[in-house]
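For this depiction, one protein chain was excluded, whereas all remaining protein chains were kept in their positions.
Moving on to chain A:
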Amino acid sequence: MSTTFMSQHSQSLAPVANPTPERQRWFLVLARNRESTLLVVLLLLIVGTGLAEPAFLSWHNARDVLLNVAITAILTAGMTVVMLMRHIDLSVSSTLGVTAYAVGSLFIAIPGMPVPLAIVAGVLIGVAAGCVNGALVTFGRVPSLVATLSTLYIFRGIDYAWVHGGQINATSLPDAFSHIATGNVLGLPILVVIAAVVLAGVGYYLKFFRGGREFYAIGSNPEAATLAGIRVNRRVFVGFLLSGALAGLAGVLWLARFGTVDASTGKGIELQVVAAAVVGSVAITGGVGNVWGATLGALLLGVINISLVVLRVSSFWQLAIQGALIVLAIVSDTLLSRRIAKWSMKKRELG
């Protein structure tokens, strides 16, 4: 570029004075800190349940919640990436199921297979599944809801045809592999540490890398994304790959955690994952959300489930409560944004 108009004047300008901070309003604070709000709700829930039933606050319970949530949270992170782009990936549960069984079969075929290789294999299977979804959505122009709904059934069907009523048992798995769920590092189960590292990685990528920001851009305004020179199809494809890869990883971890795997492994978990993302204020309309919030959403749902068990609430209520939580999350988001809109109108009138 030969013209240097901007560079000239950006150098000649004095540094910018900090704009005067505005008086913080409660709803603005709340809107800007949705994740912190979730965190507070989560802590209140834990403390409340603990007061009602002190046995709840046991190391055993905490470990259980963390192990369960770790797997859901990985799936939720993948779902977050896809939802940011205004898409959805319903096939994750089937991908998880297929991967868990496939990796289990690999261990039976090659008993001495190193654990890292198993993880890589699982992730690759997930990537393949993501490839199918991505191709359908980008090249096939199939709406992701329909595309991944079909692959949800297709992958599951393949799983059933392949497994044929069989199952993998923990006894066929090497100890080194089961150690992922049973062993500790820094006092935490290895599985949880792996999940935490992956979540942090995805979250960091979404915030600090161009590719990550492009997910937001595409979901916020697909047309503008194209105009900004983003290769939208490629990015959407990558998003589905990422979701598939994470589902594959989740499948491997699922196998390590439960040991017993059959054709119906992970069935129905996709909706729990969408629920967690929505509760974690990832917008179904795209462009808004992050992994931290989504993880808190997954954690909140996981903790609620256990507290309901501890408080001996009928399991029928658990589903209803999960549903209510989703509604609450969306309604509060809507009310907040309306409140803010009204406030900014008032501000405009007052000058």
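The rule is short, and it goes like this: a residue touches a chain if its C-beta (ideal position, glycine included) is under 8 Å from a C-beta of that chain, and two chains touch if they have at least 3 such contacts; residues count from 1.
Going forward, contacts and distances are computed from a predicted model.
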Between "Ribose import ATP-binding protein RbsA 1", "Multicomponent Na+:H+ antiporter subunit B", "Hydrogenase expression/formation protein HypE" or "SapC family protein", which matches the UniProt record of the unshown chain?
"Ribose import ATP-binding protein RbsA 1"
Which residue of A:L57, A:A170 or A:V288 touches the chain not shown here
A:V288
Using the document's definition of touch, tell me which of A:Y216, A:W254 or A:W292 contacts the absent chain.
A:Y216
Can you list, in ascending order, the chain A residues touching the missing chain?
1-10, 13, 15-16, 19, 208-210, 213-214, 216-217, 219-221, 223-231, 283, 286-288, 341-342, 344-349
